[in-house]
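Of the protein chains in this complex, one is absent; all others appear in place.
Chain naming follows the written order as A and B, and within any one chain the residues start at number 1.
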Amino acid sequence: MDTVVTPPLNYLNDGYGLGSWLLTKDHKRIALLYLVSITAFFALGGFFALLIRLELLTPAADLVQPDTYNKLFTMHGVIMVFFFLIPSIPAVLGNFLLPIMIGAKDLAFPRLNLLSWYIYILGGTVTLIAAFTGGIDTGWTFYAPYSTASSNSHVIMAASGVFITGFSSILTGLNFVVTTHRMRAPGMTWFRLPLFVWSTYATSLIFILGTPVIAITLLLVAVERGLHLGIFDPALGGDPVLFQHLFWFYSHPAVYIMILPAMGVVSELVQTFSRKNVFGYAFVAFSSLAIAIIGFLVWGHHLFVAGQSTYAGLVFSILSFLVAVPSAVKVFNWTATMYKGSVSWESPMLYAIGFLGLFTIGGLTGLFLATMGVDIHVHDTYFVIAHFHYIMVGGAIMGYLGGLHYWWPKITGRTYPEPWAKFAALMVFAGFNLTFFPQFIVGYLGMPRRYAMYPPEFQVYNVLSTAGASILGVGYVIPIIYFIWSLKYAPLAGPNPWGAKGLEWEIPSPPPTHNFEVTPIVTERTHQYAPSQEVRIV
Amino acid sequence: MLENLLAPDAASAQAVQVDAAFYFLVAVSAVFAILIAVLVIVFAVKFHRKRPDEVGAPIHGSLPLELLWSLIPFGIMLVMFVWGAWLFFHLTRPPKGSMEVYVVGKQWMWKIEHMGGQREINELHVPVGRPVKLIMGSEDVIHDFFIPAFRVKADVIPGRYNTMWFTAIKPGRYHIFCSQYCGTKHSAMIGWVTAMSPADYQAWLTGKSGGGTLVQSGEKLFQDLSCSTCHTEASSGRGPVLHGLYGKQVTLATGEKIAFDDAYIRESILNPQAKVVAGFQPIMPTFQGLVSEEQLLQLIAYVKSLGTTQADTGAAAGAPGSSSSAAAPAGTKKSGM
Partner (left out) sequence: MSDGHAHAAALHGGAPHEGHHPRLQEQFDDMGQQAEASTLGMWVFLSTEIMFFGGLFMCYLVYRTASPSGFAEASHSINLILGAINTGVLICSSLTMALAVRAAQTSAKPRTQVTFLLITMCFGVVFLGIKAYEYYEKFREHHVPGPYFHWEGQYPKAAEMFLSLYFAMTGLHALHMIIGLGIMTVITVMAWRGSFDEEYYTPVEVSGLYWHFVDIVWIFLFPLLYLIGGHYQ
């Protein structure tokens, strides 16, 4: 290094050996372990997506055979859902920021935190072995009896991988809940918590209460397949619809696992880059909890056409509308936060604005699926694919990238090339819309999901989608390149490059090993920019 | 096919109704999406940071606004809910007297059987202007019968029967898709539904007929499998007499009352001990593995015809659906001859 002064001791230069990373108990280093492994899984899942889109350029199955195609979309789903989206924001940004944001030295159980990373890696390895020794073709939903009786791919191994990884989520959620309850600095009351902490807390509740149900369900699938215990297969006396109930009892809340942390990130971004505290703090905070709780009661909207009782369907339908209300409240509050703010257009804010637009579309199209009579037509078509990609890619990944850009100077101590970041954000936004908006139309036209071959009249939309996906892919690669470049070459960022308010911006970048030299004493909510504390009601 | 670039054919009575709700949702979504987009862009431009040390105004919130933007969306959603629920009830309750067609899904084809015994594979011929009810079962895994042009779909689940119905209004050929992932050739499990004018349909039925009707095949099976030994009036009362039972309630040995319907007949053939009618010993052997899904459907069609026969000959006043039974027996009888 050619710097004149030796950099102060921080978590990054506190030991360089491999052991200092692989045996670390520092939440910040574990966050980076997650960052690297999650990025690897994202690249792999993205590669599968690329092959899927290339195959769908033409109506015939010419690039790959249907059998291979089925394995591709299954691995794309399994990897993106269980190994990228679910852990992405909580395990990377949450791990890094939660203790700092509440003024703690670390999470409550640092060893457990490291253990959950190893469990994640173990589960990922098992799944990858299943993927590369023949693959799995059940779809990420593992629907019985196809998965238990019909498929002749590596269902047991893939299900075991997901099962194992579930414990990583559970332990992370447990750690976050206990940390939020017991490790807050003096004065950090619940209603002074940053909104990111609220949403992480709500996410952790779903981790704790939802994940075990998918774990036992996948265990039963593996046992039924391996030992012919009949739980779900009607040929053995079981009920395949029961599987769907148990599966979606977790997997619908899992959608909120993906989007709630992104909402927390966007809450932080909108406040910082509008230099203004959030509009309606309590509403934004409690809407996270409301989403987490009501989110547990809506799973049946995945079964409207599965012969579920109509009256059960009615209840699930109205609850699905109800869960949209807190989401709408958040969107309105974020928008209102920008009103009379001091809005800057730096790259993290571009991601936040992109999130607002895409999440709104994703949420509104969710209403189509909650409307029972309309769901009959669009169920299991590309309309659904487009809807949940607007939530998961347009919502969760935009939030993740926005958060990564926002906190990158804190994590690494370095800035990144802002023009490139702006360019990449625009590429992601444009590429995303071009990829997924046509899928709404082709879904309404009737193209079912998971089709390797399709009738020629759907081709024009698939070509548009594939074109968009190429742009989107480039948009994802650019940040990876400049982030790596920035580690060595970018200028130092300083402790608070954005002029943001919050505990994480009061400590050096990168943070010292134990975060705070003295335990901070908190006297007000974060993001109080205006000098006067008068409360004006609009 | 340029007119089909943005919306699929609307070839059934249901399609028109679904589209109305769909476009209402599109309109509401467009209004809200544009509202948010305009507000975000206007705020981002109008309140763009002018000086590096500028900060936002200290506004903390407003209860009336929060209530406003919680309750108005919720009110609109209630409209969607009621509309969607009404539509769902309508789309999932076939009217009495619908023409019945049996569908069996198997990896990876659709087997269709008409009441007159006409069989098709991956093709379904229906008349225009008449409600058609599909009774669907699966031989292996879960499939899903989807006709985009009619805006109807339903999962086809092994071990149970699902139904769906539609009234075609426009003659033509439309796609049938399997829309529940079912394995390697899922995307090849597609077919065509042909909607024809009633006269053409009659001609098609006549040209296609061969073998016995569904009821005749079922009756033959009923004899061959010796069901008749226990389940007819001549038998020694070892099993319930099936005449006139279909569509009624039966009382089980446990005291429970359940509907004597397709699902119950199926269960009683495959798993006779599960629900035994009160007053009978659980002595019936299982026919699991002895009858195929298609034969099950034939047996059900036969037992069902016994039900209607009784209702006709006995002219039971209180028989369920007797008011609308004028159309139903007509349909079965015609194909029965």
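Simple rule for what comes next: contacts are C-beta pairs under 8 Å (C-beta built on N, C-alpha and C of every residue); 3 or more make two chains touch, one makes a residue touch a chain.
What you see is a predicted model; the values in this text were computed from it and never measured.
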item	value
Left-out chain, listing which of the shown chains it touches	A, B
Residue among A:Leu50, A:Val64, A:Ile129 or A:Val177 that touches the chain left out of view	A:Val177
Touch criterion as defined above, residue of A:Gly135, A:Gly230 or A:Pro512 at the omitted chain	A:Gly230
Candidates A:Val78, A:Leu193 or A:Val213 - the one touching the absent chain	A:Val213
Interface with the unshown chain - residue positions in chain A	99, 104-112, 115, 170-171, 173-175, 177-179, 181-183, 208-213, 215-217, 220, 223, 227-231, 236-239, 242, 245-246, 514, 519
Sites on chain B contacted by the missing partner chain, in the whole complex	254, 271, 273-274, 282
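Note that in this section only the chains that are shown with their structure count from here on.
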item	value
Separation of mean Cα positions, chain B and chain A [Å, integer]	36
Chain B to chain A touching residues, read off their complex	1, 4-8, 17-18, 21-22, 25, 28-29, 32-33, 36-37, 39-40, 43-44, 47-50, 54-63, 65-66, 69-70, 73-74, 77-78, 80-81, 83-92, 107, 140-142, 144, 146, 148-149, 151-155, 157-160, 162, 175, 177-188, 190, 271
Footprint of chain B on chain A - complex, ascending	61, 66-67, 70, 137-139, 141, 143, 145-146, 149-151, 234-235, 237, 239-241, 274-277, 279-283, 304-307, 310, 313-314, 317-318, 321-322, 324-325, 328-329, 331-333, 335-336, 338-345, 353, 356-357, 360-361, 364-365, 367-368, 370-377, 379-381, 441, 444-446, 448-455, 457, 460, 528-538
